[in-house]
Structures are given as C-alpha cells and as structure tokens.
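With one protein chain withheld, the remaining protein chains of the complex are depicted in position.
In order of appearance the chains are A, B, C, D and E, and numbering begins at 1 in each one.
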Amino acid sequence: MFMHHITDQLSLKLIERQDADPLYRLIDANREHLREWLGWVDGTTGPDGYRDEIIPMWLTDYANGNGFACGIYFEGELVGTIALHEINQKLRQTSIGYYLTGNGRGKGLMTTVVAFITNYCFTTLDLNRVIIECAVNNTRSRKIPERLGFQQEGILRDGEILYGAYHDIAVYAMLAKDWSGMHVSTVQNQQVN
Amino acid sequence: MFMHHITDQLSLKLIERQDADPLYRLIDANREHLREWLGWVDGTTGPDGYRDEIIPMWLTDYANGNGFACGIYFEGELVGTIALHEINQKLRQTSIGYYLTGNGRGKGLMTTVVAFITNYCFTTLDLNRVIIECAVNNTRSRKIPERLGFQQEGILRDGEILYGAYHDIAVYAMLAKDWSGMHVSTVQNQQVN
Amino acid sequence: MFMHHITDQLSLKLIERQDADPLYRLIDANREHLREWLGWVDGTTGPDGYRDEIIPMWLTDYANGNGFACGIYFEGELVGTIALHEINQKLRQTSIGYYLTGNGRGKGLMTTVVAFITNYCFTTLDLNRVIIECAVNNTRSRKIPERLGFQQEGILRDGEILYGAYHDIAVYAMLAKDWSGMHVSTVQNQQVN
Amino acid sequence: MFMHHITDQLSLKLIERQDADPLYRLIDANREHLREWLGWVDGTTGPDGYRDEIIPMWLTDYANGNGFACGIYFEGELVGTIALHEINQKLRQTSIGYYLTGNGRGKGLMTTVVAFITNYCFTTLDLNRVIIECAVNNTRSRKIPERLGFQQEGILRDGEILYGAYHDIAVYAMLAKDWSGMHVSTVQNQQVN
Amino acid sequence: MFMHHITDQLSLKLIERQDADPLYRLIDANREHLREWLGWVDGTTGPDGYRDEIIPMWLTDYANGNGFACGIYFEGELVGTIALHEINQKLRQTSIGYYLTGNGRGKGLMTTVVAFITNYCFTTLDLNRVIIECAVNNTRSRKIPERLGFQQEGILRDGEILYGAYHDIAVYAMLAKDWSGMHVSTVQNQQVN
Partner (left out) sequence: MFMHHITDQLSLKLIERQDADPLYRLIDANREHLREWLGWVDGTTGPDGYRDEIIPMWLTDYANGNGFACGIYFEGELVGTIALHEINQKLRQTSIGYYLTGNGRGKGLMTTVVAFITNYCFTTLDLNRVIIECAVNNTRSRKIPERLGFQQEGILRDGEILYGAYHDIAVYAMLAKDWSGMHVSTVQNQQVN
C-alpha cells in the first residue's frame, strides 16, 4: 500500500506479502536475462518463498532500520526492484542493489530511481557513503553508478559467486560531501520524510 | 518515505524512526485534549520513547503482517494517526484505532481515512470483520463508525482504564458482507495493492 | 497431583502431562456433542498432542501467571475442563472457558465450578472483570453465566469460527463490585490461597 | 490454590506468586535455625525476590515437567517446603530437598511428606531412583532418609558451600525396586494422578 | 589447530569441526570395545553428527567457560578424547570423562593426561574439586583415578544407563588441598595459561 512517487510515472512501493504473486510473475517472465547476474533466480520456483520467507525478511530489516526492498512501478506496472542492504550505523554507510526488466528497460528509469535513493540516503538517513557493487562484466548495471558520478574504487576479485563460478566485482561509491555538489537530477531538490 | 494518497490533500504515511520528532511535537502541542481519551499521553515525555521503542514495535508488527501505524497528513501537515491493531488470522478480523488533532479536526477527515482503511481491510487484506472500540463518553470518536454504518454490538463495562479509572467501551463492527453493499464514499472504488 | 476440592464430590485438578491419556479418552468418547461448539475436537486425534504441546502450553501460561487449565472431577471421574484464558494485568480482567460431558452433565456442576472460579478471580487474583463468551446458539453454555448473574453486554457478530462457518458470540461479564453483593453460592465464603 | 492432602492435617500446596508473602514470613521468623543449613537464607531480604524470580522459576520447572516446589501445611499453617529438583529423564532419577520449621517440627511430619513424595516419584512419575543429599553434620535432616530406608551411598567431600565454607554431603538414594517391597507408611497405598 | 603438548609424544587438541572425520573413524574402528562402557557408540553412525551437532555443542561449552573436549594424540595419531563436563562455578568443581583406544592403550598415557587435566583444573581454573565417575565394573577406567590418588567417595546405584540396563557408578574425587601435596608426576610443575 505504501508508495513514494518519484515522478508522475515512476514510483516505489514497499514490498508486502501481498506482492508475492506479481513479484514472482515478474521474475518468472524474465528468467532468461535476470539469471545472468542474479544468482537466486534459478532457486525461485514459486511465490511462496517470497511470501513466507524473503518478504518477511525484507520487512524485518525495514522494521529494524536496516534497509528495505521496494518494487519499481512504471505507469502502474511492476518493472523491477531496488533495495538498501544492511545499514552500517558505525560507518554511516549502506549499499544499493537493483534490477529492471521487460518494459522498464531502456528508458533511463533506473538512473532516476538510484539517484532518488542515493539522495534519500544522504538527506533523510544522513549517511556518509553509498556503495554500488556490480559484476565487472555486467555492463548495463555498471552504467548506473557511472552516470550518477559514483567513483569506482576497485575491483574485488572473486567477490561474487554465480552458479558455482566466481566473478570479479566492481565497487563504486558516492560520499555525502561529493553528492551535495552534484546536480544529477531534480530528485536532489526533493525533501523526503 | 512510504505513503498512500487517499485524496489530493489527504495521505497516510507509514511511521518510521525519523518521524519521532514531529509525532512527539504533535502530541505535546495537543496534550490537553488528547489525554482525555488516550491513557498514554501523560507518559509521553519526549521523542526518544517513540524512536527507540514504540515506532520499532509498530514496524515489527508491520513486518509480521500484524497491523501497522500511519501518520495522517492533511495538506502535508501531520494531524493525527491511524493504526490497525493485531490481525487475528483465524477469525480474519482486526480493530482500528485513531486520533486527530489541531488543524485536522472539523473537516470530516477521519471519516474518510477510516472508510479507506476499512475498505483496505476487506479488499486487500481479505478480512471478515473490522472492529472499532470507543469509550462510551467519547462522542466525537463514536461518530466515525456510526457515520460509516458500523453496527454497535455492545458495551463492555470497565473495558478501558484511564488514569486509574475504568471506562465502559462501545464496540462497533463492520462485516465484509455488509461493507460491499454500502456506498459510503469513493474510497470503496479504489483498488489498493 | 494438585487439586482443589470445591465440595466433597467436586474438585479441580491442574492438568499435567500424565493427564493426557484420560483427557484424550474423555474427548474421544464425547466427540459427537463436544464438536458442536468446540472447533478443535476434530483435530484431536490422540493423546500425544495433549502431552507434548497443549498441556505444556497450559502449564507455561500457569507458570507465567497468565491463567491455567483444570480438569473437573465429579466423584473422582474426569467429566470436563475449565480454564482461565490470558489474564490482562492492565485491565485486571480475564475470561473463563469450560465444557462438561457425559456423566458430569445435568447436575448443576458447571454452575458451581464457574461460581468458584469467578470468586477466585475476584478474591485471590484481585481482578476487576471476568468475561464468559458463548456462541449465541449454545444455549446450554449460556445458562451458566445467566444463572450466576453475569450481565450480557453484547453480541459480537462472526466472533467465532467453527468448521469454516462464523458464529455470533454472546459476551457476558461480571464486575468485582457486583459480585461481592451477590450470594450465588457458598463458594463465595471460601478463602482460597 | 492447588493442593494435595496427604492426611487430614497435612497437605502440600503448589507454591504460586501469591504465596510469596507467607513464604517470606516463614523464612524471616526462622532465620536463626534455617540459615545453619540453607545457604540462601541471608540473601532472602523480602517477599519480592520470591514473587518475581524464585517462584516463577519453580513454576517454569513445573511447566517443563522438571520438578516442582510445594509448601507444607500442617492444620492449615505453612510450616515448610519440599521440592523435586530437576528430573533426569535419561536416568529416570530426581532428588528431593526440604525444610521444616517452627510449629511443624517434632511431629514426624517430614517423614510422612518425604515418604509421600518418594512414592509419587516411583508410582506416578515412574522414576527409578530418588536421591536425598544432606550435609554430613545436619543430623536432623539425615534422619528422614534413614527412617525411610534410603541407603547411604557415599560422602561427597566439599559437595556444598555455605557462607564461604565447604561441607561434606551424605548421598542417600532409594531405588524403585526396593521401595515397592517396603511398607514404610500408608502413603504407599495411595494412587496419585 | 590449537594444541597443548604434554610431553614430546603426547598432546591434546581442542576438537574442531574439521576433526569430525578422524574422530568418527576412531570410533568406528573400535566400536567393539568402546561400546561396552560408552552408551552413545551405537548411535554414532557417521561423521555428520559430530560435525553438525556434537562438536559445535562442545565448542559452545568451551566458549561459555563451561568445559571443553580434546582429542588425545600420541605421536601425532588420534587415540582417544578427554573432556571437562560442565564447570559448577558455585562449588568450583567439575568432572573429567575420557576414553582411549587402539594404539593408545597399555602405555600409561591416560594417567598422564588425566594428571595434566586435573592439575590444570586446580592451577589454572582454580577449582576446588575434580570428580571422575566410572561404572563399577569398568576396571580399566577406575585404575586411572586410583593411580592418581583420587579418593573413592561412594557408589551411586543405577547411576548410569547403557543399552537399557542400569549400572552402578563409582565416584572418585580429588580436592585442591590434597592435590598440591602429591607428587604424581612432572605435570604438576607445569604452569599452563
């Protein structure tokens, strides 16, 4: 039920148990290309795992102030998800994970969404550092932090495992002090509570 | 961050830790009239209790699929709260609690909000029965279920305790089968996910 | 082992694990009429569930000062049970549940037992309000609170579910201040520790 | 509330929170002689520790089928306690602890009570071995197992600590096979459920 | 990885998950004679139970300062184990359990190991009393405490159960004050941290 409207067409919705069916259908209809970079796709065989385990886990993280997972809606249609993974309170940092599929692709939506979430991390959550980690060969995904001015800080060798094979991971980060000086998009002028 | 817009002017926001300050200020500015029917007002002496205990408890209920607590915003200003208390899965029932204050009063806002939440309980959560309990002498509060066609089912004697004194409680309830036949407001036509 | 003798013939025994067998036999021998108003009867298929789950749960409630479940014995024979369900410390209230079967019926035993337990709630546990809830059509059960002067406070529509069908529930309650003025039976003169 | 009547004059009552006051008064009035063999007496400075910690712990043991603690009542007056400590299910054994004071002493009450509890252990709980451990110099206490035919199996050196000083402990035990052949008292003919 | 070298040939190693395989092989190769006095041998049917349940439980005891289990290595080969069972902090006492097999037997190794552990209990752990319990008919095992000057304090009848049959248990103990006066072996001169 609970949403945030980034633009008229683009919104985020906190994922609840009743979203298990549409979320599973999204994965199921896009297995082919999602499984390339998401290791859990093959293990996702029905909506029950979402309803009974994964969504409750996401909501518990949210209740603990330790991140959240949102559906991305374009013109009312679920086209992907974005999540904050674990908020390190000592270092005031977190990392963002996301995927987009089907009708959502090729419109620059993810750049807008990630810009919004990054801004939210600095402005509302008062964090110092936002990380995005992408497999080195996941060119599509790497373009998002690059477009938004995140700095590539290194390559963690064998930092991810997909279907039994290791992949190197590019680490991008944005610091609060750098973000405020950028003018990536209008989202930065939004004050979110 | 996560909201539901009921009308252009009226919205609900899932209460998060960062709402502790405005929520406390709302209570603090309206102690006089809120304390009449809310037993916890005198014990609310700062925002920390909200941030560290009460809001985390509400969010944990939400994560467990066991209700939630929302701020009510009118033209962007926090004017009250509404909550679902504990969802009884066996009986498919819940109860609604609410208060409105200051600038929110006298505009019929609460009737709209309760109609929306009641509709959400039947339509999205698929519940069978929605309860509203009001102290017998709380005339203002009792008008809400009465306007919306809830049926008064009884008076529970000494069913609430406020500042050491017992009060009788009027129990109102709406059943799913009765709600669908009513045309209380346009909210019933909304499909919420 | 631990009992309370209400009269020479009538006593209550705190149900322990070793009572699982006789308790199951009582249910099993009376399925026909018990299942009419007790939703759990069909699911009771052997003594193990009592021994390993239900009785330990009752005893844990008892250990937590949150109610208890007793067997009702007439002339040494187990004829039913009576329980206090969850004690609400803030409101100083509880509710009583009971059933009687076979040889125990038709002797007015349950009225005596409920009078005793009600008196115990007010006198020893110092509660303010004792509730009895009965399905509206369960005439036999409703006679108990009516005979003892409990006041019917309302009818909760669809307040119980039995075998997939909702039933309305009559709510009866006795308040401490009213009880002390009544002279229902000699049990009121007993001081129990 | 829950008792077992061993004889007309002598009964055991499962200790509940509401017994904290009389239990504390019993200890307080008999500190002098109780502290000689009970290490916790000096630390018992009011009824709250009983009500909030010790009695709940005893009741939790009882709920877990792991022993219990009873008050001993003579002619309606609390004169001591008896407890089963931890039931070892693998070895089917437990141990008994007890004390008697003031008006209860010198009447042979404890022998009757321990005979009853021992019999209960073998008959109802189906145990194989019942242990009684007494400080070597606690002559009064050692007489109980000796009168009942328990066999002294050894002396555990430094097996107890009282006020910083170690004491040797005499271990007595009764086996099920030996008990059934004895005719210690009429309690053995009682069948307790 | 973590060891203590008692002599050049004899060492103890804290048992870790990666020791599950060799530990199981040791048991499996010596089932015949081990099962005579160790009740768990027949239930040990593979290394998984060690890796997933028993070794983690031992390590958790160790983490809680409540004993430990070590492999005994002679010339680099695992030949048995020795454990401290539960440390009673109030009484400052513990008990030692051990077995040796195959190539380890007949060399006096266990006497050296038990002398070392006993000394460690008194010197490093600052305990007051160390207990060794052996089945009465386990002559080989009883020789260890007897050689080391432990005093036999009694025979606990039916104190152990093996394959459904009870066995009497001989209780041996050493007190700190007696140990320091003995000159059992050179291990007493070792200071272990």
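Definition applied: a contact is a pair of C-beta atoms (placed from the backbone, for glycine too) under 8 Å apart; a residue touches a chain by one contact, two chains touch by 3 or more.
Computed from a predicted model, the values in this text were never measured in an experiment.
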item	value
Left-out chain, listing which of the shown chains it touches	A, E
Identified contact with the non-displayed chain, of E:Q18, E:T45 or E:N137	E:Q18
Residues of subunit A in contact with the chain not shown	90-91, 93, 128-129, 151, 153-161, 166, 171, 173, 175
Residue ranges of subunit E at the interface with the undisplayed chain	1-4, 12-14, 16-19, 22, 56, 59-60, 62-65, 120, 124-125, 192-193
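One rule holds in what follows: only the chains that are shown with their structure count from here on.
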item	value
Mutual neighbours - chains that touch subunit B and subunit E alike	none
Inter-centroid spacing, subunit E versus subunit A (mean Cα positions, whole Å)	54
Length of the line joining the C-alpha centres of subunit C and subunit E, rounded to whole Å	54
Inter-chain centre distance, subunit B versus subunit C - centres from mean C-alpha coordinates, in Å	34
Subunit C residues counted as touching two or more neighbouring chains	none
Contact graph of the chains (line, ring, star, complete, other)	line
Which chain pairs touch, all of them	A-B, B-C, C-D, D-E
